[in-house]
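Complex shown without one protein chain; remaining protein chains in place.
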Amino acid sequence: MSSPQVLHIPPVKRSMLAQLWNDRMGRVGLLLTTFTLIAAVIGPIIFVFDSGAVGADATTLLMPPTRTHILGTDELGRDVFSQFLSGSRVSLLVGLMATVISTIIGAGVGIAAGFFTGKLDTVLMAVTDFFLVVPAMPLMIAMGAIFGQNLTIIIVIIGLLSWPRTARIVRSQTLSLRERKFVPRARSLGSTNWRIIKVHMIPHVLPLLIANTILVVAGAILSEATLAFIGLGDPNRISWGSMLHFAFASGAVGRGAWWYFMPPGLGILLIVLAFTLVGHAFDKINNPHLGGSS
Amino acid sequence: MVSMTTSGSSINRRSFLRGAAILGVASGVPGLLSACAPPTTNGNGTTPSTLFKVGWKSDIDTLNPFTTVTTEAIEVQSLIYDNLMHYGLDLKAEPGLATQAVASGNTITYTLRDGVTWHDGTPFSADDVVYTIDLIAKNQLGINAQYLVDLTSVEAPDAKTVVATFSRPQAFDPALVIPIVPKHIWSTKTPDDISTFDNAAPVGTGPFTFGSWTKGQNAVVNRNDKWWGTKPAASSVSWTLYTNDDLQAQALKSGEIDIIPQVPPTIFTGLVGTDGIATANLDSFSFHHIGINVSNDGKSKGNPLLLDKSIRQALSCALDRNQVVQIAYAGLAVPAAGLLPPSFGDYYYTPANADVLDNNPDKANALLDSAGYTAKDGDGIRQSKDGKPLSFRILAISTTTVDVRTAQLFVESAAKVGIKLELSTVDSDTMGSTVYNTDGPDWDLFVWGWDSGVNDPDYLLGVPLSSQIGGNNDVFYADKEYDAMYDAQAGELDHAKRVAIVQEMQAKFYSDCAYIIPVYLKKLQAYRTASWSNLQETPGGIIFNFTRDNYLKATPGK
Amino acid sequence: MNSSEALVVKDLTVEYALKSRTGRIQSRARAVDNVSFSIATGETLALVGESGSGKSSIANAIMRLVEPSVGSITVAGREVTSLSGRDLRESRRDYQMIFQDPFESIDPRRTVLDTVMESLIVSGIGETDAHRRERALAALESVGLTPAPKVGERFAHQLSGGQRQRVAIAAAMVLQPKLLVADEPVSMLDVSLRAGILRLMQKLGSDLDVACLFITHDLSLAWMYADRIAVLYLGRIVEEGAPADIIGNPKHPYTQALVSVIPIPERVNKTERTILTGEIPDSSHIPQGCRFHTRCPLYRALGEPASCRDSDPSLSGRAIHRVACHHSTEE
Amino acid sequence: MNLLDVRNLCVRYGSEQTGVLAVDTVDLRIGQGEFVGLAGESGCGKTTLAMAIPNLLPEGATVVSGSVTFDGQDITHASEETLNSIRWKEISVIFQGALNALNPVKSVGWQIAEPMLAHDSGLSDKDALARARELLDAVGISKSRSSAYPHEFSGGMRQRVMIAMALACKPKLVIADEPITALDVMTQAQILDLLRSLSSSFDLSLLLISHDLSVLADTCDRVQVMYAGKAVESGSAETIFASADSSESAAHPYTNRLLKSYPNILHERVFIDGIPGYPPDLSLPQTGCRFAARCDQVQSVCRTQEPALIELHTNHFVACHFAEQVSR
Partner (left out) sequence: MSYLPRKLLQVLGSIFAVATFNFFLFHIIPGDPIRLIARTQKLDPEAVAELRKKFGLDGSIIHQYLVYLKNLAHADLGYSFSLHEGVGSVLLRALGHTALLLTVSTLIVVIIGIAIGVYAGSRQGKKSDSWIVISSLVFWSMPTFWVGMLLVFVFGVWWGGLPISGITTPNAVYSGSLSYMMDIARHLILPTLTLALVDIAFFIMITRTSLIEVMHEDYMLTARGKGLSRKTVVWKHGVRNALLPVMTASALYISALVGGAIQVEVVYSWPGMGLLMYNSVLARDYPVLEACFLVSSIVVLLANFASDVLYRVLDPRVSVAR
């Protein structure tokens, strides 16, 4: 009998965060995300956006950047910079909350379908495929028009319509996990389904789920912006999308008021890019084939 | 032709109820597959210089003059059809199909023009006039029926004369607004048919014949070389639809269009001083107002506190009309008080200093304090004696940005005097059905506006009549004294006396504060100076006005 | 029923429904066809066969990972086919399985100790975690993974294949089962490590008097390790007997062919190799009559007798060496 | 002259600092028509050595030193063009796992014909396909199936297709990398049989790589055993697989222990011997004999000094300090 010398021990798996940090894209994404989160949390406290703090007269409308208004004013003479900061909150809030809804549904449906298979799988996947195929944006627009323009409703609509991809991904991962021999082993020990899901499925699905979730956040932020741009945003909350809606409607583009339509667009671009980069970095960690760009 | 106005486009009130025209229409040119057959194949891809090109933001609803509701449709029809009388550039009556109109007591006698033919070649006759007026009056058809409520008969004693008899003298001649339609085409239809007829190829006697109307894209009329009047220089007129104000302004700059009849304030500021573009900032016959639910009806679900005039007056005092003008309208409007804009001349009302309810928070606070509304529990919102907070709902149409902004400013102003307003923005249909819900209006305040389509105070003054509840009266204002004064001015033929009554009516309505009127609109138009000259800047607008004369008198080039 | 039998399998049939994408059953594959055998306490039976012979299906049926269509399975005197729910779970500690691929059968996100302790937790053994931990460490110790506390903290990817298989053995043996089902336990391991694992299994098995169903495709390994060998072909046992008999005196033409192609680590210049042509048929299309006749050299040598096509031979002969062939004695 | 002469080859995975020498100063010679077996446990570097010959190493693997001479031509650092003209035309490969080594969306006939067309511009598509069909026939697959796709074949049949493909350009050397792994016993025997018969009819040299030493015994002329990146022993199959009573036999303790890891049905039924311990971690620096930690005849010199590959007998090379004393 050999004395088991433990051979070739790879370095203890570093935390996800550390792995992300090691990836160039992941690092940029992490930095951007952190920066935006801090800006969204602290920014509006320092630079309070007062929707009533309109300009004094017509000359203060759509004013280019000055020392007091570092990003100029909007068509009501309100400060674009503070509006931009407070808009970040709504965009992030919708992105994150909608993702929570989407992830819970997606992961639940995916695991249930993949683990139990059979009829349940058939039914769940039929529903999933239905929502996967149905064009989401028209449906979001229709639902937004029907159920009204309220932040909670917008969150729910986006959440309810962005889970199918997650469900698909989780299901296929669950299906392949099911084929891994440690599942029949656990079953042969007498583990209950719930225990197998809890102990053997969820921890394995998690990394992929996190990567996907991060990408869903990006998608949800874009969806909110689009809905707001279409004119279905919450009228009582300023988001980057609704800023662009008003900029577009008030003719800021034609008047060359770049300080009005550039910041919210760039804001969306950066935060979506940040989440996308982190998501892709996660993907790369999960699937090393794709690496190489860093 | 009495219309509601919103910032970007003007719409008739009923159109508004039917939800037609706020929209640009999205439907397009004939389908993709037929796209290879161009509409016209002469010329070389450029536009002829004698084409008068107008841009607009709403499509025509229908070309049937008896069912039409949009300003855009009326504009097109005004070039295809003639009236018996027309407004000239000075907004005074001029001969049309009638060479003269003589009012005498309860009758108006029209002498018809000789040698007029319909676009299809059929001769025009008195029968056509009698048919048209009779049809409207008998069936209460369309927006002009309101001017014929007093009509008792219309007859043609001979081929060149038409006599209209009313139950009482008419201060306003309805012939100024009624387009005359050909009997030989319309008489084959029953009134029911007429209400659904789309009149896709209208035949009139007017200076232009119908060319084409492509839904969602454009409408074109072509010069009628056989017209009885001085032939216009424009060989055709086209109206092109733009769904976005900004894109429309760009189209003006690039020469795609020659004139924009309705420019929103923010865009207007951007156009001022642009090379080759003239901007016209003209008086209008429109105002926007904040309506307050003053319905006494038990079914009303409005906040009963608003029935207290002191609260309404306090709200009026709280609002800074100049700020609304400056901010919501970018300075391109006039601070308002009474129902009639300055364009109505001597009828225009200015409150005496003591009566002014504007930008005076102190007065607002004093009014509320003395009425016993105080802020008790530290949230800064005043309460009535029995503890009801002064908290009201306010509605605005989401797409009418000036109203939304006005409402936002109003919310801020009211808060400063301890009144809480909660703003909801809704689409125009919801707004209409909510405000006009006679079953029990469930709203407190709203913002929208009125546009007078005639150069006479009668219409705007008539809006808050108790008899108009269920009609135009959008705030359910019912005041016997006001109603009586209205009747008096309508029968008053002496101008000075009529002015006095009208002033008094406005003063009363101003102080009753069922309407808080922040602004009289300005008609903001812009046109290319190189394309057309001889355009006269008239109160109410170069075009999209009571008068069509600018279309007829414009000459190409500088 | 003999109480010394750790496992009795009777008339076991396992069928799989082959479904179309719409879920309708298109055909049935009979992976195990009316198989009966038993293993005495402490005995090791090797099931030998190529892939598709049904050997894994038998293991899965015993472990109740698939439901048998017909037949009964009795482990340590308890009929388990009819059990369900809590009874089934409770019975499971009596029969444990070691899977082929140690890279797959151990959850890579759990520590070695977790994996061994999971057996105890699921079976409800041990009052406290500390108690269970102690037993798990002892089990690791017993499979040679020392120092157990240190190895216990590791994850599967930090272990070699041989070590993982030891973890799997520890996780199975910690429950002190009556029957161990070992499905190709060493086929994924390097040749040099096989002996260690097999010795460990043998030692633990004899220490605890565990019966073992040893599943392998390697006839020589079965010969070396098992007390008895059953050769499977297309879901049916075609020959069963003592290792020496099976290798030294194979009676079924299929066994004969298998024996003839066993690689031998010695240069002998064998000439008498019988290489069967074609491949094992699909279990949804089992040939009529003797299921082996389509590839049978004897059938051809005998001039294709009708009996082979017409009737399915049953396992017969002396209890100690039985064969399912109409003509094996005529050889 | 040998057809293939690999000398002192070193192949490294990864960078100079952190990389692993998967093949460490290894020689390999294959004579014309010779059938050479390359054996060793997983991770010993046998596949890397074989793939270094036509330079089909994966990204990140580099030939650090040594030379590959094929048919008298040094191709160690040959250009991609030169290599492309040699690949398949002169040296073809039967890859491990034919399921994945065949393109799933091309017919097998096309895939067999493809290298012929690539290496012979004068050949017409039709002729190439006809020859592909002949080759299929030669490996025991009906000609009519040339238009079928890989997924329509069983594992053994795919391996036959792979063999047919390897023979397409009539190469001088065929490298068969674990051609029978994952196949059933009977199919293994069929494939080995096929390789044996084809190598004589096509006049090939064959390098047969297997982790299973026992399958090489009857198949190869010569066998080379690798351990942890080094060649530890090479000699004729007769020598390596000699029975216990032979005068000359395997001399390296590793080879001997490995041979005892297989049950031998010709002998008494005894429990097999394994080799205790595990192969060394090549990412760590190696001193002495790499097998020392697992060797039951280890001496102190083994731990400090690396044994050289010495020619124990003619064409029998062993890398062990005590090769001559090793008893079986």
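A, B, C and D label the chains in the order they appear, each numbered from 1.
The working rule: a contact is a pair of C-beta atoms (placed from the backbone, for glycine too) under 8 Å apart; a residue touches a chain by one contact, two chains touch by 3 or more.
Predicted, not measured: the structure shown is a model, and the values here were computed from it.
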item: Selected residue (touches chain absent from view) among A:60, A:212, A:226 or A:242; value: A:226
item: Residue of D:28, D:75 or D:102 in touch with the missing chain, whole complex considered; value: D:102
item: Residues from chain B at the interface with the omitted partner, ascending; value: 17-20, 22-33, 35-48, 51, 53, 59, 61-62, 198, 215-218, 220, 238, 240, 242-244, 247, 250-251, 253-254, 256-257, 398-399, 427-430, 432-433, 436-438, 470
item: Chain D, residues in touch with the chain not shown (by the definition above); value: 54, 56, 80, 83-89, 92-93, 95-97, 100-107, 114-115, 118-119, 149, 151, 165
item: Absent chain, residues of chain A that touch it; value: 25, 130, 132-139, 141-146, 165, 218, 222, 225-226, 229-232, 241, 244, 247-248, 253-254, 256, 258, 261, 264-265, 268-270, 272-273, 276-277, 280, 289-294
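Basically, only the chains that are shown with their structure count from here on.
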item: Distance between chain centroids, defined by C-alpha means - chain B, chain D (Å); value: 92
item: Contacts with two or more other chains, residues of chain B listed in rising order; value: none
item: Set of chain C residues in contact with two or more other chains; value: 160, 162, 196, 199
item: Residues of chain A defined as touching chain C within the complex; value: 1-4, 6-10, 13, 122, 180-182, 184-192, 195, 199-200, 203-204
item: Residue numbers on chain B that touch chain A, as the complex places them; value: 244-247, 249-250, 264, 266-267, 269-270, 323, 326-332, 398-399, 401, 404-405, 408-409, 411-412, 415, 423-425
item: Chain C contact footprint on chain D (complex, rising order); value: 41-42, 154, 156-157, 184-190, 193, 211-215, 217-218, 237-238, 241-243, 257-266, 269-276, 278, 294
